[in-house]
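A single structure is presented below for examination.
Note that one protein chain of the assembly has been removed; the remaining protein chains are unaltered in position.
Our next item is chain A:
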Amino acid sequence: MKKFPNRWGEYLFIYPAVIFMLLLIGYPLIYNIILSFQDVDLSSLASGDKHFVGFDNYKALAQEDGFGISVWNTIVYTLGSVIFQVVIGFLLAMFFSMKFRLASFLRGVVMISWLIPLTITALLYKFMMGSGEGIFNQMLMSIGFIDDPIQWLSNPDIALWSVIIANIWVGIPFNMLLLSTGLSNLPEDVYESASLDGANWFQKLTRITIPLLRPVLLVVLMLGFIYTFKVFDLVFVMTGGGPINSTEVLSTIAYRLSFNEFEFSIGAAAANILFFILLIVSVIYLIMINKDEEA
């Protein structure tokens, strides 16, 4: 009990951070949730006459042309991107951890793709994936891999995967960097004793490296998921959600509803669904981390 007053003093130190988070994260979040249960367009925004309509906005959203596919696209986009980013990032991290000459220099060079502003990456890929003059098709055709040009961004069945390819390229360096750090922190003695016990390369990878990297892998997967799930710029610039609705994702549909059609409440509902899915994923992650700490 004697400690109690002191504790209050300690708590004071976290208040700047708490207030900061409340203002910049808490407020918009709550505002958005309230907004999604009201009927708000530009005129009610101006007059302040916002009345509650229950789940009407969510119902309207469900009927919105392109909403269903946008949820599906967001999930495919996220899983497709994250899986390839992590696998390729991991392989590159292993490669650069071999400590050959120029390894750290080359690792730095790979980082460049992560440093380019996303809008520019999107424009570059849009050029490169052009069906006639695009370098992707030119290369694939010159090596005889394909006979006819691929309609990277104009075929509704392919467009989403084309955007995913661009996003994988963007995300590899970040994954590689985190995994490299994780790899360099692994204890060497475990590998030495494994070698003495006659473990081969593959056994070392699956029995030592991956289990020991589990916390780092979880972080990488988690960050990758969150970062990818709320994609906006890349899709908006490369395809604008088209052709048809084939690359529409939750964030682009929320943007379009809010700022193109002034359906702020329905847009907020779309944004909340995005938030809600991320919240679930975050909670799962926290539970997994807690289990790790307890174990």
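Convention: a residue touches a chain if its C-beta (ideal position, glycine included) is under 8 Å from a C-beta of that chain, and two chains touch if they have at least 3 such contacts; residues count from 1.
Just so it is clear, contacts and distances are computed from a predicted model.
Visitor: What name does the UniProt record list for the absent chain among "Rod shape-determining protein MreD", "Insulinase family protein", "ATP-dependent Lhr-like helicase" or "Multiple sugar transport system substrate-binding protein"?
Guide: "Multiple sugar transport system substrate-binding protein"
Visitor: Using the touch definition up top, pick the residue from A:41, A:56 or A:233 that touches the left-out chain.
Guide: Only one listed residue reaches the unshown chain, and that is A:41.
Visitor: Where the complex has a chain not shown, which of A:36, A:57, A:175 or A:245 is the residue touching it?
Guide: From the options A:36, A:57, A:175 or A:245, the contact with the absent chain belongs to A:245.
Visitor: Based on the whole complex, identify which of A:61, A:93, A:153 or A:249 touches the chain you can't see.
Guide: Candidates A:61, A:93, A:153 or A:249; residue touching the omitted chain: A:153.
Visitor: Give me the chain A residues in contact with the hidden chain, please.
Guide: 11, 14, 18-19, 22-23, 26-27, 30-31, 34, 41-43, 45-48, 65, 126, 130-133, 151, 153-156, 238-245, 256, 258-262, 264
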